[in-house]
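Structure provided below as structure tokens; questions to follow.
The other protein chains are all here in position, but one chain of the complex has been omitted.
For chain A:
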């Protein structure tokens, strides 16, 4: 049954960054055909190998259904590739102007019943919806990295999000074996609103020389039950994305604690963005999938 349901969907993913690649791998691994749109030619060229690497990792971790054939992956440089999709997931850089431009263009290219999903980590859905002709089509999902390993997904329902949109996304998540937790709208929703300022504080503690990154993470893990430690989590999120998200939070909540700290900004300036570049708060030797 699930196999046929998977084939009912044709997913377009916009952006082949960390999350776009991860969401594509999750969908392909669950039998859903994916068109991955990436304007940057070099990134687009690397995308199929990157998705394959994530699929192998997912298989190694026993995170994919054994009885389902992979969906087909198509990578294209043109947004027109999203035209036939039944659901579109936007995963471009956490930047309001870029996200709204891409979403508005996609809305015009796709059918009126196609759900438009923004995988924003912080920008409120209602704010994005204001740029679309039909706000009912827009909804937020917040997949965690890596999507194939984390089976719960924060789903953000804006004030204007339609019932049909919510239902389409819930059905897709069911096919992907993810459990949705539907929450209301607001800067950072639930997870980023709580986690990102906490990570920022963790970085500040290191910046002030109170403790090393290892000490902070060890205490958070072993005394407070945090699964990976905030700074190792930061490296997994990507420090550039984290800084963008913190700026969004600080601007929209007025909370100065959320403004990205100097150490974080220094690392972003130096190109030490976490696992994806091989170095962030920790040294990984080389770029990691």
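For the reader, a short list of remarks on this structure follows.
One rule holds for everything that comes next: a residue touches a chain if its C-beta (ideal position, glycine included) is under 8 Å from a C-beta of that chain, and two chains touch if they have at least 3 such contacts; residues count from 1.
Note that in this section contacts and distances are computed from a predicted model.
From the set "Acyl carrier protein", "Cobalamin-binding protein", "ABC transporter permease" or "Transposase", the protein name that UniProt assigns to the chain left out of the figure is "Acyl carrier protein". The residue touching the chain not shown here, chosen from A:56, A:101, A:179 or A:269, is A:56. Chain A meets the missing chain through residues 53, 56-57, 59-62, 288-289.
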